[in-house]
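Have a look at the structure below before the remarks.
We show some of the complex, not the whole, and keep each chain where it was.
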């Protein structure tokens, strides 16, 4: 049965040490719940750190790569999906995720938040301030804010209950 | 020679009467410049209005459809490109455009602005307030603001000069 939770973790290919640490902790907690972690799969920033956290704690990690080769895959991704479709793969990232967690990032991450909300995936912003641009989606029950990885997990579990 | 300008016009499938009128005028001015108008191709909102403006004034109009059928194509689109790829087609919209004009819209339009900037396409916001979220791109010379269709054309011509 495909009833296992898939949590998409989005965020920048470049990230501060603090955000790297937070992404690692988020990956850790996702694995401890028995959930699958999905991200963009590259060996950089939030992608690499969140996959490392999940893999270090026995979780399944899936990376949806923009590339048609494995050259830039994080070594903490157990299952690299090669799309060869560049940023069009962002659409796959959000469709496949039951919940999307957005860590601080740039335009790639913003495009994923936008596509997730458009496709009715619930998005949790983790220490990522996107201004008021998506605020309409808070009252629709699609957009949430968390300050820590623990809060992310709590929000997801409350929504699943 | 493929040296003809392609201007991408993004914006909501739902739009106010004022925004519909502005999109029609923008399409008109794009056609008068001899430029090709590209948009998301559907028979709704900014897409339909901008295509109508361009077609009424002899311009070529291209629609990059999310669908695998022509059922929702605007009748003002001369060349409907059927992608069958849902919102993944937003990536094609921005890659193909020499300049992207963003009229007021929702998450689809925001995803297109984000993907355009990520892929170094210049974006002109036409009466669309996105908060400060993309402000870094102003100083990089990729993001511009216009209050009228005439201003959009002037910005593009200045950048081409």
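By written order: A and B. Residues from 1 in each chain.
Here is the rule we go by: a residue touches a chain if its C-beta (ideal position, glycine included) is under 8 Å from a C-beta of that chain, and two chains touch if they have at least 3 such contacts.
Remember, it's a predicted structure, so these values are computed and weren't measured experimentally.
This structure file shows 2 copies of a single chain, while the whole complex it describes contains 4 copies.
Going forward, only the chains that are shown with their structure count from here on.
Subunit A and subunit B have Cα centroids separated by 29 Å.
Listing the residues of subunit A that touch subunit B in their complex gives 85-88, 90-92, 106-108, 110-111, 114-115, 117-119, 130-134.
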